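Just passing along the structure, written as C-alpha cells.
What follows is an incomplete set of chains from the complex, kept in their original frame.
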Amino acid sequence: MSLPRAFASDNTAPVHPRVLEMLAAVNHGYAPAYGDDVYSEQVRDWFVEQFGEGTAAFLVWNGTGANVVALRAMTRPFHAVLCAEQAHVNVDECGAPELMTGCKLIGLPSADAKLTPDQIHGAVRRIGDEHAAQPRVVALAQSTEYGTVYTRDEMAAICDTSHELGLLVFVDGARIANAAASLDLPFRAFTRDVGVDMLSFGASKNGAMGAEAVVMFDAAHAVEMKFLRKQSAQLASKARYVAAQFLALAAGDLWHANAHNANAMARRLADGVRGVGGVHITQAVEASAVFATLPRSAIERLQRDFHFYVWNELTDEVRWMTNWATSAEDIDDFVAAIRALSS
Amino acid sequence: MSLPRAFASDNTAPVHPRVLEMLAAVNHGYAPAYGDDVYSEQVRDWFVEQFGEGTAAFLVWNGTGANVVALRAMTRPFHAVLCAEQAHVNVDECGAPELMTGCKLIGLPSADAKLTPDQIHGAVRRIGDEHAAQPRVVALAQSTEYGTVYTRDEMAAICDTSHELGLLVFVDGARIANAAASLDLPFRAFTRDVGVDMLSFGASKNGAMGAEAVVMFDAAHAVEMKFLRKQSAQLASKARYVAAQFLALAAGDLWHANAHNANAMARRLADGVRGVGGVHITQAVEASAVFATLPRSAIERLQRDFHFYVWNELTDEVRWMTNWATSAEDIDDFVAAIRALSS
C-alpha cells in the first residue's frame, strides 16, 4: 500500500485530506437530495466563475459516466464520434459510449494521442449519405492519454475546423486540471473561449474520491441534461457529498496545487532519466505522465520495487503516472533506481 | 438543514459518522484501483458471510445503477420485467432500465406495492409468442416503496411460482437492511434461501454516502457481470472509498442498528398519530415509512415546520420517511404538532 504502487495510475493515489475534511464539514443535519442542496449550488456557481455566464454544470459519479452523459447530449444514435484511436472513450470504457448513445466511435491514428484539424477534415466524409454513420462530434482528451497537452491555438484550430464542418467539440477532461496547470491558463481560455462545446471535468484524478462533472455552455441542451444524467444512473441521491469534493478542490485553488505537483513530478522524473542509457522518453512530458522505453530486464527489475504498467508489450514501452501526492523523494528514489540499473 | 426536512426522504439524511471515519481510515498510501484493493476484498468476503458460499458481490455507485446492472445480467432485450406499478425501476429511474436493457417493464397494480404469486401467474402470458416481450424477471422491492415488507413465506411463494414459470427473481434492496431488521432475519433467510436469484443491496439509505452492490449467487452469470458494470459506468476507479462505506456499516452490524432505528421511529410515529382525528394511516408500517391521509389544511400547516412530501395530491396522502438519524425527540415533536392540529 505504499511506495511500490506509486507510478501506476492516478487512480491508485489517496484522497487529499482536505477533501475528507470537506465531507465532514457538510455532514450535519438534513440536506435536499439530488443536487438541490446549497453545496451543489455553490459548485455550480464555481463552474460559472471558471467558465463564465451561461455555464451549466452537472455533477456525476465518474469519468465514464461524465463522458457518456455528455455524448448522449451531443448526438443522435446515427451519429459518429471522431477521436484518437487511444481515446479513453474508444478503448477503455467497455463500449459504454456505443451502448448508451448508439453511435459509432471512429478512432483516428495518432502518434501522440492528439488529433489535428487535417485529420478531422479527412475523416468527415459521406455527409448526407444515409448508409454512413454521420460524424457529429470530435472528442478530444485534455490532457491526453499520453500525457500530452493541446495548446490553446491547437484547440482553437480544431474547434474552428470542426464547426466549419458542422461538428461539435467535446473534451474529455478527466485530467483537465493538469492541462490548465501545464498551459498556465484559466480553464475557459482553452475550452469555451476557443469554441469547445461541452466537456467532462474530472476531480477524481485530482485528489477527490469519486466526483466528475459535465460542463456545457448551451442552455438549449441543458434543459434535457438532467434527464440524461438520471437515465444514465449518474445522479447521486446524497449529492452534497459529491459537491463537497469539488468545493474542497476549489477552495484556495487546491485543484491547481494538486495538478501542478503532479505535472512537476512528471517533469522531474523525465529530467532525471533523460540521458540514462537505454531509456528513451517517447512522448512530450506536458502533464502527469511519462512514457518511455527501456530494456525488458530493467523493467522487470524495477517492477520489484515500484508499481507501474507496461503500456506496449511489443516495444517495451512503459507508462509512469504521477499524481497530487507524489513527492520529490518518490521521484528521486525512482530515478536513482533507474540510473542504478543503467550503470 | 435541520428539523424542517426531517421526514422527506432517507436521502436527505446525513452520513453516519463511522462511515466518514472509515473513509479516513482507508485513506493512506496507494491502493489498487477498480476493486482490486484489500478493502473491496473484505467487502466481498462480508457478502459471502452474509449470503453464503458462491456469493459474488459487485460494488456500484447508486441504486439505479445497481438495478440496471442486475437487470442487464438477467435479461436479453426481448424480455419483459414484471414489477409492482409503483416500483422504483418502473417509475423513478427515468427509463434507465428500458434504455440499458432494451426490455419492457410491466407494472402490475398493487395496493401495497407488493406482488402476489397469483398476479405473477396471471401476467405470464404469450410465452413463446414472438410478438410479445417475454416475461423473464420478477422484480420485487424489499422493503417496498410503501414501507411494506414481504414475509419470508411470501418471498418463498413468489420465488416458487416464478421459477415454475421459468422466471428469475430480482430484489431491489435499496432498503434491504430495513427489511432484515423488520423481519428479524439474516439477509439470506429471506432472499437466497427462499430462491431469490439476484439483488441490489443498498447502503446509501442506511447511513452511507453513495454505495450499493449487486449480489448474485450464480457463478455462470458472474463472469460477465464485471463487464456489464463497467459498460454501465458503475465501476468506481478509487473503489476503496466505496468499499470503506460498506465496511463501516458491516462493523459491529452498524447496518442493523441504523435500520432498526429507522424502523422503530416509523412505528413510534405511527403509534403516536393513530387515533388522531382526521389522520388515517394507509399502509402497514413495517419498515421506515408511514403513509397517511390527513386534511389538506393540516398538511399545509405541518409543512411550515416539517419537510415531507405529499404522495398523492388527489387523496391528500403523505409519506413520512424515517432514517438512521431520526431521534425519538424528532418523532415526539412531530407527533405533538400533528396532535395539536387535530385538537
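In this document, chain identifiers A and B correspond to the written order of the chains, with residue numbering beginning at 1 in each.
Just so we're on the same page, contacts are C-beta pairs under 8 Å (C-beta built on N, C-alpha and C of every residue); 3 or more make two chains touch, one makes a residue touch a chain.
Source: prediction; values computed, not measured.
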item	value
Number of identical chains in the entire complex, 2 depicted	4
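Going forward, only the chains that are shown with their structure count from here on.
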item	value
Superposition rotation for subunit A onto subunit B, Cα-based, multiple of 5°	180
Centre-to-centre distance between subunit B and subunit A (centres being mean Cα positions), rounded to whole Å	33
Residues of subunit B touching subunit A in the complex	1-6, 8-9, 11-15, 17, 20, 23-24, 27-34, 38, 61-65, 68, 93-96, 99-100, 204-205, 209-210, 227, 230-238, 241-242, 307
